[in-house]
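Okay, handing you the structure first.
== chain A ==
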Amino acid sequence: MIVAALLVLLAATVALMAAPDRFRGRSAAGLGAAASALTFVLLALAWDGKASTSGEVDVAWIDVLNARFHLGLDGVSWPLALLTAFLTVLCCWWLARSGAGPAPSARFVALLLVVEGSSIGVFASLDLLLFFVFFELALIPMWFVIAYWGDPKDQAGRRRAATRFLLFTVTGSAVLLVGIVVVAIEAGSLQIADVQGTHSVLAASLIAIGLAVKVPIVPLHTWLPDAHGKAPTVGSVLLAGVFLKLGTYGLIRLDVQMLPSATAEIAPYLAAAGVVGIIWAGLVCLVQDDLKRLVAYSSIGHMGFVVLALATMTEAGVTGAVFGSVAHGLVTGLLFFLAGGLKDVHGTASLTALGRGLYERTRWFAVALLVAGLATMGLPGLAGFWGEYLSLRGAYEEGALDRSLAWTLLGVATIGIVLATAYVARFVRMLLQGEPTPIDTDRDLRARGVVVALVVPILVLGLWPTLLTDLLGSGVMGTSLLGVGR
Partner candidate 1 sequence: MSIPIDWATAGPAVIVATSALVALMVDAFWPRRSWFASSLPLLAGLVGGFVELGRTGSVDDVSAALTFVILAGTVLVLVGATVMSDEDSMPPGELHLLLGSAASGALVMVAARDLVTLIVAIELLALPSIALIGLRQGDRRGIASSWTFFLTSVVSTAVTLMGVALLYGSTGTLTYAGLSRELVDPAVPDAVVAVAVVLTLVGLLFKLGAVPFHAWVPDTYRGASVVIAGFLASVSKAGALGALLVLLAIGLSPVDDVWVPVIAVVATASMTLGNLAALRERDGVGMLAWSSVAQAGFLVAPATAVLTAEGLSAPLQYLAVYALANLVGFTALAVVLRTRGSTSYDTLTGLARSEPWLGVPLAFVALTLAGFPPAVIGLVTKYVVLRPVVDDGLTWLAVVMAVNVMLGLAYYLRLVVVLVSRPADEPDGITSRPAAPTGLATAAVAVGTAALVVLSVLPGLLIDHLP
Partner candidate 2 sequence: MSLPEAVFLILSAVAVASAVLAVGSHQLVHAALWLVVTLGAVAGCFVLMTAELLAWVQVLVYVGAVVVLVVFALMLTRSPTGSQSAEVTRNRPLAAVLGLLATVGLAATVIAGFRHERITGRLPGTAASIGDALFREWVLAFEVLSVVLLAALVAAIVISRSGSENR
Partner candidate 3 sequence: MPLLYPLLLSSALFGIGLYGVLARRNAVMVLVGVELMLNAVNLQLVAYDAWFAETLHTGQVLTLFVIALAAAEIGLGLAIVMAMFRATGSIDVDEADRA
């Protein structure tokens, strides 16, 4: 099933790449959406509901290195893979419907599908080298997405931002590769299940540093706001909704689950960095003028919660990390659709330039932004809350941290929630409220279905968190997820 899903994407990508120039626009987006939807269905069917790995594929690849083409989904990766397919469907839908921003072209859609496929590949990989191959696969397509279809007003800027994004993440992944090499040598295998339990602080640190760029953890985050600031709307959505997840998923899979004892030794640093990120991002958000950059920083804050959660290495924490990742994908995806949509319509995402009173001027945008803002500040009852809650719960349980540190971090992290409230209230006040100042580019949200399609799962997960947490079950820290089926 997983291979079929990837093949569907590959076929669609090739078809779009080879498509004649006149095959463009909506039909390309439609094909992309159809392929992604099919992928979604296939991935959904790949799950057999067991507490172990589903849909496993394991064939020889490079014998000498003991690298195998080994794919499979478990409770941690399955939701993330589904999220990826889901968001891509919405991205294509958005391209077909929004009518603003860069005109969708066949190649653009193809690149999006590459990003989707490689991300699903990362989530499904049970082989370290394969993981890494997929991890790298989408970088260059993403570069093109940002550099070619990004901010139409600032060609040099988007090129710079894209290159910055690429070089940062490549440096990180190169360090990650060294970490993988260390693990492979220590354990003599590239299969995650075989390697599990290796004790190598060096490897854990290298992997953590490498992935920290991707997550991103402060102070390795400065590529992110630039990239988001210049990326096209759907590029931002995938960047935030899918790409950052590769980092957190990697931390969960490769550090917390694969190298638990070694990760426990570096966990305090990770946790502290995560919390610093929460506060730092919250503060910076308070004075951002560009809505897309603001959302980007808010992502960093959310990722800080996820990092804190997984660094506790408790069951609650790791569950929270997965939950937080999924929720962040939905919530920030929604925010980027809206912020990007505003930018596409008005040519700018500057809060001051957009003017006040969107409640009056473009009601759909305003209400959707409000809902997204409430979700991003972690309102209980919406999906964003549970990740934060479990993160705090994990910190309270201490886990891999010692008590004084864990509780201090918990206390500091909660301040981040207030900061989030403050910056959401600020942009609501600056943008949605106030005496309306209509400008001639005003045009309301077109692709409302996309927004609804995101709000529904945000609500469902917010009110029914067990839908996801039960998937993770008690196996989230154990070996059962990876060990069974071999």
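The candidate set was assembled so that all candidates are chains of the complex that A comes from, given by their letters.
Basically, a residue touches a chain if its C-beta (ideal position, glycine included) is under 8 Å from a C-beta of that chain, and two chains touch if they have at least 3 such contacts; residues count from 1.
Bear in mind that the values here come from a model prediction, so they are computed numbers and not experimental data.
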Which candidate touches chain A in this complex: 1, 2 or 3?
1
Chain A residues within the candidate 1 interface of the complex:
60-65, 67, 118, 129, 132-134, 136-137, 139-140, 143-144, 147, 163, 166-167, 170-171, 174-175, 177-178, 180-182, 184-185, 202
